[in-house]
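In this view, the complex is presented without one of its protein chains, the others remaining in place.
And now, chain A:
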């Protein structure tokens, strides 16, 4: 008796399987499940654009409608990846235009997207609905105009923290009058002014508009008229919040805010003047997400605002909030799940010293759902970390940035080893961790021993020796992404744990003690990895013992990439140069 389920039945069952992790598991069960799954997968995530070729993806998933791609390594956000390294969207867009013309959604992160790319999208995908670009660069507002004019069913156009060559605001005027499908528009990262009348017309003919994030140039006055046209907004990013308005304008704006009955998310608020904070009071109780990380507002005003946000789940704020402000958050925002505190000063010396470890301790005590934390702070203590771990064993993401490299526990002068031990031991579901401050190899022994669910780990200025890397690579079973800078590693741990690298998405190491010879050896032994040596100032001759500036190692099915710039070396470039003086067994 044939016990296999007919593919139609399988298809129906798989249609309930949403998450890609589950779908990946499903596809491993057997051949027929693999086939059925691949023919029904609509949303494809490629988390390293160089891990697989566009053609392979298109071939495997013929019904793909949504593609998410990530390009550069995370440390590119901090200018550690030189310009021109790679991450080009073009090959993907070109391939999909030919093989997957029914594509509807494209989400790109840390990729180089040019106007040609945008024009190609506009010209090739007739049903295109959503373009979300996060931390991308390489295009201008001309490319946006092409998208606007051509994508007749556009629902989402979001530019999140992109670097865009801004040639003026007329791109917005290219949305045709027939376009009424817009659900989400985010141009907050653009510089220049768009015509208010264009914007108003667009908003008024978009009844489904739920998310609108304006750029800094949209005045407070303009905001008022836009809000009156779109009271149904769920997410709002304001423009600059600092124009001087007369009394009538203020009360009209206040009224407009009270009409926003559905508003759950608020951001923007550049330069918000303290006298305008009360304008926001009416929406506070409904807010679940508040991004004040551009608002240079002082603690008392922040407290006034936040004490009204009883349903807040996500809060991004600057260290101007100080410990006292976080205490207010602790007592008012019981639903808090994610907290990010950014530095207000330009560098280490300008850190706000009224924000200490105590602020985070208070929040961890009082907010039972807190699971994700990003915290920039001048200094920390082991005691605080131990307390936080004890208060919040449900933490999933802990990113602590003690601003001064090598700073010890400021009360005991000890390394922060014991504190981070408590975190990894106590928070058993911890998936993401960034460590800082003074740390010895011991800290990483603890992380290796306890951080079994850890997927992403970021390390800077830490450790004593190769042991550190060895602990991590041999201990952290779930490790997926590891990024390290300025730590004293040598080659041993890397080479000893080479096989581990195939189980991870990527490893980044910069300003560590890895030698050129080790990179060559690793490349030779591990053909399924791309071992990229990034050196903007290479020595004329590279002896095997010379340390390399940066290495980026990732597993790939696609082999060596064809778009490497001069400053990226892989073994494929000079295959004739063997590993000198080394006997290959």
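Definition applied: a contact is a pair of C-beta atoms (placed from the backbone, for glycine too) under 8 Å apart; a residue touches a chain by one contact, two chains touch by 3 or more; residues count from 1.
Operating definition for what follows: contacts and distances are computed from a predicted model.
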UniProt protein name for the omitted subunit, picking from "Ubiquitin-like-conjugating enzyme ATG10", "Auxin-responsive protein", "Glutaredoxin domain-containing protein" or "GATA amidotransferase"?
-> "Auxin-responsive protein"
Of A:380, A:420, A:461 or A:552, which one is in contact with the hidden chain?
-> A:461
Given A:26, A:44, A:112 or A:373, the one touching the chain that is not displayed = A:112
Candidates A:405, A:429 or A:527 - the one touching the absent chain | A:405
Sole touch to the unshown chain from A:14, A:75 or A:420: residue A:75
It is residues of chain A that touch the chain not shown, namely 75, 77-80, 82-84, 88, 90-91, 94, 112, 114-116, 119, 122, 137-140, 142, 145-146, 148-150, 161, 163-168, 171, 174, 188-189, 191-192, 216, 240, 242, 270-271, 293-294, 296, 318, 342-348, 376, 401, 403-408, 410, 413-415, 434, 438, 440-442, 445, 458, 460-461, 464-467, 470, 485-486, 488-493, 495-500, 502-503, 510-513, 515, 517-518, 521, 525, 537, 544-545, 547, 549, 562-566, 573-574, 581-583, 585
